Each structure stands twice: as C-alpha cells, then as structure tokens.
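Supplied in structure tokens, the structure appears directly below.
With one protein chain withheld, the remaining protein chains of the complex are depicted in position.
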Amino acid sequence: MTVSMSVTEPHVELKGVVRRFDGPPAVHAVGPIDLTLARGEFVSVVGPSGCGKSTLLDMLCGVARPTSGSVRFEGSDLNGEVPPGIGVVFQEDSSMPWLSVRQNVEFGLRTSGLPSAEIKERVEHAVSFMGLAQFIDHFPAQLSGGMRQRVCIARTLVLRPRLILLDEPFGALDQQTRLLMGDELLRLWRETGATILLITHALDEAAMLSDRVGVMSARPGRFIDFVETGWPRDRDSRVVSDPNFGALTARLWSSLREESLKTMGRAS
Amino acid sequence: MSTSAVNEPTYKQAAPARARPVDALILLALMLLLWQAVGVWTSGIAVAPPLPTLAYLVNLLQTSLFWDNAAATLEAFLIAFAISAVAGLALGLIFGTRPFASDVAEPILSGFYTIPKVTLYPVVLLVFGLGISAKIAFGVMHGLVPVVLFTLGAVRSLPPVLVRTARVLRLSRRQTMLWVLLPACLPDIVGGLRISFSLSLLGVLIGEMFSSQRGLGFLLVSGIAQHNVLLSTSVITMIVIVAIVANMAMLHLSRRLTHRSK
Partner (left out) sequence: MTRALALLIVRSVVLAGPILLLEFGCRAGYVDPNSIIPPSDMIASMVEHIGSGDLNESMVQTFSTIALAFGLSVAIGTLSGAVIHRIARLRDMVDPLLASYYSVPTFIFYPVLVALLGLGKAPLVVLGILSAMPAVIISTLSGLDSVPPVLLKLARIQRLGPALTLWWIILPSALPRLFSGFKLALSYSLIGVIAGEFILSGSGLGFAISFAYQSFDNRAMYGIMLFVLLTAVVANGVLYAWEGRLRRRRSKG
C-alpha cells in the first residue's frame, strides 16, 4: 500500500489559512497558518487549550471552510468539501452504540459499493489489526474506552485512507493505555504508509510518535515553532528512554509555556 | 432525572433559549387568533371569542357565584397539594436513601403513575363520600407520586462524593438529610412539585366535573349543560391562566436553583 510518487510534491498544503467566527462575540480562531505535510510524514500539533487545534483539523478534512487561505490535498483545493481518501478519528467516542463492532467497522464502507466479500475481508483485517478479533460481535457498551477508540480507528482503516487525522484520540485514556495505543498507531502508520496528523495536548505523546511537531500559539492559533524529532521510522514507545526524548519534550515545553500562561491568564 | 420511570416529558432546550420578547408576543397573538377563529367558526355553540370572554370574565370576577366555586376548588386543591408535597418529600427521602426500598417502590409507583386513575374515582367516592374529602383524596392520588419519584431519583443520582463528605464530617443521618441531601436535591424536588401542582389540580377538577355541586369543574360543566358558552369559556380561561402562571413561577424557581447549585 506504499504509494510511489515524487517525494517533493506536498501531500497536504495549507497556505495563509485563517478562520474567524462571526459573533457575537466575533472570534479570530486560527491563523494565518502555513503548513505542508510530505507524503508518509507523521506530524503532531500541540498547543494550549482553545488555540484552535480542532478548528485546524476541521479545515484539513473539509468539514469547515477557511475564512481565507487555501487547503490543498493531493494537489486540489478542498473548498469545504470532504474528499475521499481522508480518515478522521475524533477525541469523543464516535462508535455507534446500536451497531456491533463488526457493523461499526463496516459502516465506513457502507457507501463504497465494494463487493461484500471484499468488505468482509477488509473489515476482518482491520478488526484483527486493532486486536479486536475476539470482540467482533460485541456491542460498544460491552467494551472499554480504549477498545471503543480502537473500533473507531478500525472504521477509519477499512477506508484505506491516504491521510489520517487524529484529534486527541487518546485524550480520555489512562497513561499506560495511551503508550500502548501509541505503539499501535506507529505500527499502523508504517504498514499503511499513510500521512498522519495527530492533534494532542500531551507533549510526551507528540515527542514520542512524530517525525515533526508543530507548536501552536494561544488564540488566534498559529505555528510558532516546528521541532524535528529525528527518530527512525521503526520506532516505538521505548524511545521515551532515549536521552534525546527529554530534550525534545523540554524544548516543546519551553516553546509552549508562555502561550499556556496566556490562556490561563485569559481564563481567570 | 436519572430515573426513566419519571414519566413527565421534561422539556429542556439544548441551546439556551434566546428569549426574544417579540417571539413571546407573536406566540400570544397566534394563540389569540386561533381562539378567535374557533370562536367565530363555532359561533357561540362551544367557544366564545376572546374579547367577549374577557368582558364576561371581568364581570364574573365580581360575582359570588365565581368566588364560592373558586374557593371550593382552591380549598380542596391546596390541601391535596400540601399533602402530596409533604408526604411525597418524606417518602422520597426515605426510599431514596435506601437502595433496596427504592428498587421495590419505583416500578410500583411509576406503574401507578401511568394507569388511568379516573377509573378509580368511583371507589374514592364510595370510600370518602361525595364531599370535599373525595376531591382531596383524588388530588393526592394524582399529585403524590411525582413528588416521590422526583425526590427519590434526585437522592439516588446524588454524587456519591457528597455523601462520603458528609460521612467524613461525621454528620448524623438527620444532619446529612437536612444539610446535604435536601439542598442538593432541591432543584429536582421543585421540579417534582411543579408537576405535582398541575396534577393535583387536574385531580380536583376531574372530581368536580364528575360529581360535585361546587367548584370550578362543576361550574364549567354546568356552563356547558346550560349552553352558557361565555361562562364555560371564562372558567377555562381562568384555570389556564392560573395554571400557566403558577407553572412559570415554579419553573423559574427550579431553574434558578439549578443554576445556583452548579
């Protein structure tokens, strides 16, 4: 599933993207933002709460339209339309309580028009890839929060997306589960060759998983720093014991500290 | 509202209502227009139009005919509501703090809540006689259960940390009830009282409509029987106004309490 294309052409490209919300009160949420993702790159975005990370993600997948600026995916403008080839995993549990695990994962392919044998194969592959094989006939209510989030990831995987956007997907999970889910995410990234953009508030998560971490400012959110991690492609959660890991996290925090203080000052 | 057993459809808009006075006026105007249309259409057989009704109502409010009957309804209603409130609160607190008792009581009470109680009115009449006590009993039959269910539900859905705090502070059972449970549950209790208010009133009015020589329910039925459309429309208008005003006051109170406790 690795795609052969010239490495120089950007997979995703944001130019001068600004998002304002008409009031009252009018809010300048995001931008201007310039961001380029190379094909197969793993990029994380960190930022103080309320800095417009989720707004950025909405514009990346075409759910929201930028007030000005352009979002290009695989060479064409999004214009507020959701193109095929993008998968999104949300922070909230978006499993459907009325469907079993199998049906939930199948949901991604309901409109695909693929033959049912193909659908069955893809679903079972995604389900076992996410380690849910023995729960395939369970309902979400019978699963833990981490497993429900895996169902949502599997539902995205069956679409074979070339770009996967994750909006704090592990935010509601405990620390150990998050580290293990991070490993699975890395495995998934390597095996699918997809481009991944992960939005997170956890600096260690960003430092551990990504090729590159973008640091956003307080509202209106824009990028104030990009940090290259320099990890090898076949990394896993054990990089946390690498001496560089501490330095990376420290650098992220020093970029972010001032911005976070601003947000807190605004809140109080 | 944790219990699905509480059978009142509680209406709550997700987004805070943008209360525009214009909207309220438009709604009121539409209702009056509808009333006018029905009044004109039935041309005095069933419903009198708003203006003549209002004029008649002003006169009616100066007669002892109205006030005697209103007093009879009010007396029965107030006693029924008071009994429902006090007994319902006590039962709700007692059941609510005992998980087993509330599991026993809840389905029975909510079952009773959904049956057509009107069929039991003859029994009430046979047991209590034709006087005011039958009306009161029937009012209580309608009004008691919602208070119990709402109180019980509120106590049960209380954050356990509050109860644990009370225990850490070594409060007695009585102190816990008065200082922690009651204040924490107050918004829901007021919600239960609001429903109890209208149901007690309904119980008393149905009693008066079925067999009584006094009260607004009786006045309404006799207005219809005598083809006095102005009288029946006026009585209905009066009841509707009182019910809505009381409801809005209690809704306001319960919203303020909810707001404060958050």
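To keep things simple, chains are lettered A and B as they appear, and every chain counts its residues starting from 1.
As a working rule, a contact is a pair of C-beta atoms (placed from the backbone, for glycine too) under 8 Å apart; a residue touches a chain by one contact, two chains touch by 3 or more.
Remember, it's a predicted structure, so these values are computed and weren't measured experimentally.
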Task: Contacting the left-out chain in the complete assembly, out of B:Thr114, B:Thr165 or B:Gln213 - done: B:Thr114
Task: Absent-chain contact - pick from B:Phe81, B:Phe150 or B:Phe197 - done: B:Phe197
Task: chain A residues touching the omitted chain (full complex) - done: 58, 61, 63, 82, 84, 86-88, 90, 92-94, 96-99, 107-108, 110-111, 139-142, 148
Task: Hidden partner interface residues of chain B, rising order - done: 4, 7-9, 11-14, 17-20, 23-24, 26-27, 42, 45-47, 100, 103-105, 107-108, 110-111, 114-123, 125-127, 194-195, 197-198, 201-202, 205-206, 209-210, 217, 220-221, 224, 229, 232-233, 235-236, 239-240, 243-244, 246-248, 251
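Just so we're on the same page, only the chains that are shown with their structure count from here on.
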Task: Computed distance of Cα centres, chain B from chain A, in Å - done: 52
